[in-house]
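Left out: one protein chain. Kept in place: all the others.
We call the chains A and B, going by the order they appear; numbering starts again at 1 in every chain.
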Amino acid sequence: MEKLKSALSNCYLSLIVLFMYAPIATLVVLSFNSGRSRAQWSGFTTDWYVAMWADETIMAALRNTVIIAFLSAFVATVLGTLAAIAINNMKPVSKNIIMSITNVPMLNADIVTGISLMLCFIAFRISLGFHTILMAHITFNLPYVILSVMPKVRQASKETYEAALDLGATPFQAFLTVVLPELMPGVTSGFMLAFTMSLDDFIITHFTRGAGIDTISTLVYSQVRKGISPTMYALSTVIFLTVFIVLMIGNYAPEWAKKRKRTV
Amino acid sequence: MRLDKVIGALDKAHRNRFVIGVASFVTVAGISAVAVGCGTTEKDIEELPTPVEDTLYVYNAGEYIDPEIIDMFEEETGINVVYDVFETLEEMYPVIEAGGVIYDCVCPSDYMIEKMIHNNLLQEVNYDNIPNIKYIGDDYLKMAAEFDPGNKYAVPYTWGTVGILYNTGMLDKLGIPYPTKWSDLWNPALKNEILMQDSVRDAFMVALKKNGYSCNTENPEELDAAMKDLIDQKPIVQAYVIDQVRDKMIGEEAAVGIIYSGEILYVQDELEGTDVNVEYAIPEEGTNLWIDAWVIPKNARNKEYAEQWINFLCRPDVAAKNFEYITYPTPNTGALELLDEEYLENKAVFPDTKELLRTSEFYHYLGPEGDALYNNRWKTVKSS
Partner (left out) sequence: MKNNTSRYLATPYIIWIVGFIVIPLLTIVYYGFTDRNNTFTLNNIAQILVWENYRPLYRAMILSAVCTAICFLLAFPLTMILRSLKVGRSSLIVFVFILPMWMNSLLRVLAWQTLLERKGVINGILTALHLPEQHLINTTAAVLIGMVYDFLPFMILPLFNALMKIDDNTINAAYDLGASYWQTLTKIILPLSVPGIVSGVTMVFVPALTTFAISNMLGGGKIYLIGNVIEQEFMQDSDWNEGSGLSLVLMIFVIVSMLIVNHFDDKSDMRKGGVI
């Protein structure tokens, strides 16, 4: 009975893995297919990777995506961390008001957030482009930062800070050396969360981008409408591998380091 | 709450309040300055310094020029070209209207040019600077006068028709005769074999022309009939797509597709050497004729460069080279003389214009109310 149960659950796990990875595997395989056809294998090639590398639109989209993700996560983290500290000190009424506004972009459907930002930019005659995508991304990143930092702010101890002041540190020094390290886990996870949210966003970018600027998501969307080139498969493979390696390192490097220490 | 004191302690050195206030102000001011600075507000536009002396800003549809031609132009004239692309005319229009980015030369289609003239967004072209206009055939200029009376604003770049592209092999297999009329697209035997255009005017043109109406009609009854026809057709349509028709026809995804005549040569080139054969039919009931033309926006900063650009594109050797790249029919008679006979004999690409003009029409700008008549019905079609 136990054996049957475990066989069944293994079977189930495998089915879900198949469902999740078969499509991705397909993209990887097709990226090495020399023909354009998706139904036939016509030989191995790495040409699509070369073509992808040489394709200025793809490379520009890749650059934009990463730069926007980094900048928006960074600005959101700075603004959000400072705000989290301050909000924690506020009277319940103002705290509630600010927190409910903060949660709006998370509760709202992306399409509504995107449209409201687009209308606002146009109403105030801000032409759509790189900077409007950036501002939009900062906006939807903020709640993630606040929500990650808030719990750490609540737990932070005041005594060490005061001790630092007593020992002659300026408040700014004390903030940098004592408070910030305590908040750091929340700050980093907020940054990472914001970074990935920005990387993956399509809908808000779709509405706030201007002509001639693309991120990976909007590029894929417009390519699909024109007919998919196999360079898109090469791009998918590269992105999947990057995500895989980054997450592996992020998740397991600390553990490996620990194990190594132990064996040493 | 324990941080109360932490932060409160900052107050002890009271100058900090000032510091924090200033810091926050600077942060926000900095960010907004960067943000707004990248964009341009209306005021800014007037105050903007004249752009780099030797730069021309061009705005064109994607994949709609041979990139080498831009290089040639830069080399010959010493003018630096900033070349941007748009995907749809609907995306282009607000950019020009808002003037967020200022272009010197833009290439829209007929009805959009009419709309831009109507809304006073264009300036007249000075033909003294475009001697090569003599190579643009009179027939085409006459056609362009339909949406640009007196040919004041627009210099034709490409022209063509909308028609049915069909895969002869697939139709033979299905035992369906080759389409010659729009009404052939209502044949139930073609279930899941039809690619329709996912744009309101093109879709309605098909149904309106099928019933013998004008594709610019504002008669609600005619439009209702067309809407009903499109709803009836929906179950046998495989997909409503825009630019994908080309690739899907090459990939034998569908047997028939509605396509712009400029794409035929590309599809046929791609299929050369395979056993797949596609043909193009201009339906008997008549179709939509279109012209894409270069115009100069009212707020252009380098009108003379724009005219040099247009003049360059009208030069026969340039137009011929460009045609071979983009495969959209050129109205340049000088270029036609330079092209292979083979191309000119392709009646699908270069149909007899006199014959066509009897039955076919350009789209006209209908104004917001007219557009709404079409858009609302199109939504009904898509929703059903």
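Note that a contact is a pair of C-beta atoms (placed from the backbone, for glycine too) under 8 Å apart; a residue touches a chain by one contact, two chains touch by 3 or more.
All of these numbers come straight from a predicted model, not from anything done at the bench.
In the complete complex, the residue from B:54, B:90 or B:317 that touches the missing chain is B:90. In the complete assembly, the contact with the undisplayed chain comes from B:192, out of B:168, B:192 or B:277.
When the whole complex is considered, the residue among A:59, A:111 or A:176 that touches the unshown chain is A:111.
By the touch rule set out above, chain B reaches the unshown chain at residues 3-5, 7-11, 16-17, 20-21, 24-25, 27-28, 31, 88, 90-91, 93-94, 192, 198-200, 234, 237-241, 251-254, 368, 371-372, 375-376, 379-380, 382-384. Where chain A meets the missing chain, the touching residues are 9, 12-13, 16-17, 19-24, 26-27, 30, 37-40, 79-80, 82-83, 85-87, 89-91, 98, 101-102, 104-105, 107-113, 115-120, 123, 135-136, 138-139, 142, 196, 199-200, 202-203, 206-207, 216-217, 220-221, 224, 228, 232-233, 235-236, 239-240, 243-244, 247-248, 251-252, 255.
As a working rule, only the chains that are shown with their structure count from here on.
Each chain gets a centre from the mean of its Cα atoms; for chain A and chain B, those two points are 34 Å apart. Listing the residues of chain A that touch chain B in their complex gives 36-38, 75, 78-79, 82, 85-86, 88-89, 121-122, 124-132, 134-135, 153-154, 156-158, 161-162, 165, 170-172, 174-175, 179, 210-212, 222, 224-228. Those residues of chain B that touch chain A in the shared complex are 1-10, 12-13, 16, 24, 27, 31, 34-36, 38-42, 59, 84-87, 91-92, 94-95, 98, 100-101, 241-244, 246-248, 251.
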